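Omission of a single protein chain aside, the complex is shown with its protein chains in their original locations.
Per-chain residue numbering starts at 1, and chain names A, B and C are given in the order in which the chains are listed.
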Amino acid sequence: MIIIVKPEAKEERVQDLIHWIESQDLRTHISTGEYTTIIGVIGDTTKLDDELICGLDIVKGVKRVSEPYKSANRKFHPLDSVIEVGAQKQKVGHGSFALIAGPCSVESEAQIISIAKSVKAAGATMLRGGAFKPRTSPYDFQGLKADGIELLLEAKRETGLPIVTEIMNANHLPLFEEVDVIQVGARNMQNFELLKELGRIQKPILIKRGLANTLKELLMSAEYIMAGGNENIILCERGVRTFETATRNTLDLSAVPVLHELTHLPVIVDPSHATGVARYVKPMAMAAAACGADGLIIEVHNDPPRALCDGAQSLRPEEFEQVARAVETVRSAVCQLS
Amino acid sequence: MIIIVKPEAKEERVQDLIHWIESQDLRTHISTGEYTTIIGVIGDTTKLDDELICGLDIVKGVKRVSEPYKSANRKFHPLDSVIEVGAQKQKVGHGSFALIAGPCSVESEAQIISIAKSVKAAGATMLRGGAFKPRTSPYDFQGLKADGIELLLEAKRETGLPIVTEIMNANHLPLFEEVDVIQVGARNMQNFELLKELGRIQKPILIKRGLANTLKELLMSAEYIMAGGNENIILCERGVRTFETATRNTLDLSAVPVLHELTHLPVIVDPSHATGVARYVKPMAMAAAACGADGLIIEVHNDPPRALCDGAQSLRPEEFEQVARAVETVRSAVCQLS
Amino acid sequence: MIIIVKPEAKEERVQDLIHWIESQDLRTHISTGEYTTIIGVIGDTTKLDDELICGLDIVKGVKRVSEPYKSANRKFHPLDSVIEVGAQKQKVGHGSFALIAGPCSVESEAQIISIAKSVKAAGATMLRGGAFKPRTSPYDFQGLKADGIELLLEAKRETGLPIVTEIMNANHLPLFEEVDVIQVGARNMQNFELLKELGRIQKPILIKRGLANTLKELLMSAEYIMAGGNENIILCERGVRTFETATRNTLDLSAVPVLHELTHLPVIVDPSHATGVARYVKPMAMAAAACGADGLIIEVHNDPPRALCDGAQSLRPEEFEQVARAVETVRSAVCQLS
Partner (left out) sequence: MIIIVKPEAKEERVQDLIHWIESQDLRTHISTGEYTTIIGVIGDTTKLDDELICGLDIVKGVKRVSEPYKSANRKFHPLDSVIEVGAQKQKVGHGSFALIAGPCSVESEAQIISIAKSVKAAGATMLRGGAFKPRTSPYDFQGLKADGIELLLEAKRETGLPIVTEIMNANHLPLFEEVDVIQVGARNMQNFELLKELGRIQKPILIKRGLANTLKELLMSAEYIMAGGNENIILCERGVRTFETATRNTLDLSAVPVLHELTHLPVIVDPSHATGVARYVKPMAMAAAACGADGLIIEVHNDPPRALCDGAQSLRPEEFEQVARAVETVRSAVCQLS
């Protein structure tokens, strides 16, 4: 960390700051220039708070030289992580592509099994489905909860597809015993209490970027889980909030190469929630595959207009089949290149 | 709700939509124009999902005529709500101003009692202090937790100031028994599981706007708590994320008049977190008072450069005293007007 | 246009509004429901200002049924437009891909000719280069101006590549006589006076989306040029401003399918300015090709670290060659699909 001291700062105050830093087991390296004094801080600076230091009146600015995340940092783990999912140890990352599909909400046995079979036939490698649903309104359908998980497990038994479903409360963890991948939704990306609990288990966690969170914050949230001991993390870009209204959110596909550079964790993309519009899912899924995403999570419903939630963004199974084929075509082409 | 049907929509599909709406205990009113058909939906449309309907391929657009929140809606509760805090039933709202001050984190008995005394002397009506701290990094100081709450209660006994502190996990509720106002932080604004639990108690809840949440979403989150039976809600504007970097977030003071129009709940402002810079707190606090805020929540620390967190935005007690006086001056001037 | 009137509106005021609308050569269709009155407005509503009407105190809301742009609207021009560039009538759109490459700034004859030759060899179809440079700071290099255009024309003579360069002032138009495509930069997207002047010529215009402009506003800016008589427009997505700092801007690739739905004009993508980082250009270029972009505009420099501007985002010619090949691979794969 580099701290730039204001030219007018009193020497005494600068010494106070240096002592305070050194009292935290860090070393300093002072460089006095014509116009500025620079304090280089050496050691584990993850414990220093940039904003605190930046706010001191003798400080002109602060620049981090090293990232505040460690376990998730590619610098200390240069090779791609490969996450293994379910009993079959299905791989995600480093060339293994996850194609996760299914309905926004689990609604009935018939629904989830029918969708599971059709997405499997189309090439999906995992089944998603909401049992606990985070809804903006308390009056909206909140999911079938425990029953929804039961139905997902039923679909897993029928098709062999590992299942992915969202958790909203650490107290529900016992219900997720047989779930293969636990999803943390965008709204819970910084629910640190939940993240800490998920650090205590070993199941893969799919964590979605919050609607106004930076990629570094997403990595810090992954770090919360990893710091607890669970390194099985899949990151997911799902759009951020901007002023644009033609799509529900703005899908930030640059997240894929940026995250691949910063971290060894696999990165998947959710074009359904990002755009909120079924007919934009195919082009965005293809784009995600082209820029190197390690997977996709796509909403599929057998009857979009009657779906209990998010019908607007769901594909029909036959549409998903086309998306799967298009994505496969792009991936094969891209693989040739490298 | 008004649904605008695409001109090219097949009559049969339109009828399907109408039947589906009516199957949900709603009535419809069809108006067929030269170029468009409009379906007016009458009844409790809070259960309809705009985006679902908007995504149907026969639908051109959807426009809500009534808001999806009820308990928080001023339309059904025209008079300002007054929230009563603590044993002394201190009032907030409808002309009663809350001046909440205290450190970001509770650090020690000496610290919290000294700050409590000085902010009380300067005119603060409540003491704030973080015991459970939401930190972006797992390696940052996470608060004194239960011990922090104990120290706050100690400060309350010493000064009589009601205390405000943040909850991050509903499982911690027993520790908040004697806390006067429970704060829900910006990152938990859509932690719906936590909101539901807070709906089951009767203690006042101070809920902060999320960094990328609309004012309507803030009201929906209040509605989650109110739908559970707890109507003692104080709303808090604390800045939203934008591209501007001169301040940590962008304080959206228009939130004050907008929320006062939409809801009967009191609205307070947090200029410390919004700007992230101590020297901008005073002008923003004055501005908040001038546009009708029902209170302020301000960070005060006896030793900002050594505070364990957020020192940059904390005022020294003597600076807070000036802010309190300036705010009082603005408030008296404004009161004259009405 | 659908106007939803507030339930409490006085009949007399509603009649005033209706008369005012009808005085503008529009017809109205009133539908009185139980709780609301809806005014449907029929005719050329492009002349009505949504915000004006929305702000009337008797109005609850306004919903446009038709778009405020006509010439750019796919509804009235269902087939893709194909723009013809230069003497060779090089095509852009409807399957013809534009690969535009070149330096941020033209610096010297040797530089521009060397780059022109190498990008042509790598497959570029046009040469870009800045002669007039919009720079945030008045102290930054502002381009070689007229001399820069001369050098571009020299490079065109040498290589046969049509040239694309930015205009900042309509008074400079005489200098652009032999330029093949005139670019309007993001900062001038709503320089309406410039757009009007460009509507009076017949040369293709490449117009970039502003940093905080919606896709509909981009179409309205295209409409300004088209309304003047010049229908040779190429739209360009180049990233929008968000809170994310890992990339300079956030590339909004959903713009490609959204614009393809709303308009018949070709849509190209600028991954260099959007990301601001050379090593993210390749994955984003591939993603753009995968989601159906009609072209790319990419910065290439023979000596990025010494480039006078924007070196950070420029590729070396050999890197560009790899990007061109990767894009071609993705495009061939995608073409197979349709």
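Assume a residue touches a chain if its C-beta (ideal position, glycine included) is under 8 Å from a C-beta of that chain, and two chains touch if they have at least 3 such contacts.
Remember, predicted model here, so these are calculated numbers, not experimental data.
Residue C:171 is the one among C:88, C:108, C:171 or C:332 that touches the chain missing from this view. Listed for chain B, the residues touching the missing chain in the whole complex are 212, 214-216, 240, 242-247, 250-254, 256-258, 261-262, 274-275, 279-280, 283-284, 286-292, 325-326, 329-330, 332-334, 336-337.
If you put the missing chain back, the residues of chain A touching it would be 2, 4, 29, 31, 33-36, 38, 40, 42, 60-61, 63-66, 241-243. Of the residues in chain C, those that touch the hidden partner chain are 16-17, 20, 46-47, 49, 51-56, 68-69, 134-140, 168-171, 187-188, 190-193, 196, 210-212, 217, 220, 223-224, 227-228, 240-241, 248, 276-278, 304-307, 309-313.
Everything below uses one rule, namely that only the chains that are shown with their structure count from here on.
The mean-CA centres of chain B and chain C are about 39 angstrom from one another, to the nearest whole unit.
Inter-chain spacing, taken between the CA centroids of chain A and chain C, is 31 Å. The multi-chain contact residues of chain B, meaning those touching 2 or more other chains, are 241.
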